[in-house]
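Of the protein chains in this complex, one is absent; all others appear in place.
Per-chain residue numbering starts at 1, and chain names A and B are given in the order in which the chains are listed.
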Amino acid sequence: MINAWEVGTIVAIVAGVVGFLVVLRGDVFAAHAIPNGAFAGAAGASLVGLSPLLGLGLCSVTAALVISALRRHGQRDASTALVLVLTLASGAALLSQSTQLASSAYSLLFGEILGASATRVLPLLLLAVVVVGVVLLRWRAFVLSAVTPDLAMARGIHQGRLDASFLVVVALATTLTVPVVGALLVFSLMVGPAAAARLLVARPGRSLLVATATSLVVLWGALAAAYWTNWPVGFFVSVGSAGVYLIVRLITHSR
Amino acid sequence: MQPEILSVEHLTVALRGRVILDDVSFVIRRGEFTGLIGSNGVGKTTLLRALLGLESPHSGVITIDGAPRGRSHAAIGYVPQKIALDADVPLRVRDFVALGLDAERWGLPRRTAAHRARVREVLEAVGATHLADQRLSALSGGEQQRVFIAHALVRRPAILLLDEPLANLDPRNVQEIVALLHRLAREHDVAILLSAHEMNALLPVMDRVIYLTGGHCASGPTNEVVQTDVLSALYGHHVDVVQVHGRVFVIAEPNEATDNLPEHPTLTVH
Partner (left out) sequence: MHWLIAPGFFTSAPVHTALVLSAIAATVCAVVGVFTVLRGMAFAGHALTDVAATGGSGAVLVGASPLTGFLTGAVAGAGAVAVAGGRDARGRDVATGIVLSLATGLSALFLYLDATTSSATGVTQRVLFGSLFSADPSTVLPTLSVGLLALVVTGLTVRPLVLTSLSVELARARGIRVGLVNVVFLATMATAVGLSALVSGSLLSTALLIGPAVAAVRCTTRLSHALVVATALGVGCSWLGILLSYDSYNWMPNNQSLPVSFFVVVTVVLSYAICTWWGTRARRV
């Protein structure tokens, strides 16, 4: 059980950090769509006996690079959405081929407390360090290009490559968070706390801290509630995130 | 004297607590070319929207073709300022113009030979016959504008309202559109009311001007309105009206908004 808390903490921090970027760039689509690719990867890996996490990671990074390439060549969201529905459908096809896969499908999509307990901490921690490291390393570039893209270009920041690295970061974060929260609800953990933080605090640095802290609170609460009721972690995460966001929205609205 | 088709009396419009138009009155007659001139932000779009029934006036009367301003009038054709067209819209130019005949009607559209003939007629009038079967989204800015004018004209309105049609065009296109509108006014007996922040391109064709500033307006024949005494009274302080080589410049005080500074082609800062 302690394992679940450790894993949960790592997941929450990564989700908060990456979620901050997602909300900053307003790139809701990526956070919503990349986990789709992750699902198919996990299903496929499971079927052939590989570690689901590996399949998850490979598939979501590939999805991220494909989306980035499509975006650079002017393809619209509709075409990207169709490609991602295709990966989901592939996951569905894989699912239909194995009954044991079917039972793990639910936890892949929505997260499970057992999933959190079973994950090994060390590889997760390493991946988390990489993700957070990349974000902090390119912090100024990310913030600048989100807030004033023209200025960023003038400073020599290559938009295409930055976009690709952003999407890969989202993909890696997805890999971390899916086992705990589930593919369909990763979005919720990333975006809810970050959006709430953004409403409260304007300065990027502080906003990042608030987003991460909120994400931790939401995930801890979700883990506790899931442990107690045996209901899916993802459910509590989505309720928690939405709740936090709506409350903050109401507070700031009435100011 | 041509008959009145649009009459505005003592119109006052307020938005979000601010008075934008204060006691504005003017008349537009059949076949006249009128320019609504004023700097950016002065209330030209608000006035046009009020004429279209999209803003409720605080007070004042708007009369269109003898009837008070109602829900919508077939007598008014409207060309909005900016249309953002998605490259994916599957609509031909002739279909879009035909839509102008009955866009607000429910039910499946039925196009008769008379409809098709009218569409052909109006496309010819604006010089867009060669574009008839092209996708709406494949047109250039100038071409799109002609098509939107055709769309507005297809119901034979008595007056055509255009919101800043010249704002984003290069000088050659400006000349062409102004000439087109002038021809439409003369040959098809349509009154033209267009808003602009600079009147020099319109001087050769403009019959009357409605000069708007600070919520007030002065209207009448161009050469009567654009005079030092009239505009000074309108601005509430002294302004100079300078005529150089057939171009007119209104020079307000230096501490006025930049938009009121004279626009000389080589000095204009965009």
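The working rule: contacts are C-beta pairs under 8 Å (C-beta built on N, C-alpha and C of every residue); 3 or more make two chains touch, one makes a residue touch a chain.
A quick note: this is a predicted structure, and the numbers were derived from the prediction, not measured.
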Residue of B:Leu91, B:Ala117, B:Ala179 or B:Val242 touching the missing chain in the full complex: B:Leu91
Residue in contact with the excluded chain [from A:Asn3, A:Ser51, A:Gln97 or A:Thr148]: A:Gln97
Positions on chain B where the hidden chain makes contact: 52-54, 71-72, 76, 78, 80, 83, 85-86, 88-92, 95-96, 99, 102-109, 133-136, 138
On chain A, residues whose C-beta touches the chain left out of the figure: 23, 26, 28-29, 31-32, 77-79, 81-83, 85-86, 88-90, 92-93, 95-97, 102, 105-106, 109-111, 182, 184-185, 187-188, 191-192, 195, 231-232, 234-239, 241-242, 245-246, 249
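Going forward, only the chains that are shown with their structure count from here on.
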Separation of mean Cα positions, chain B and chain A [Å, integer]: 50
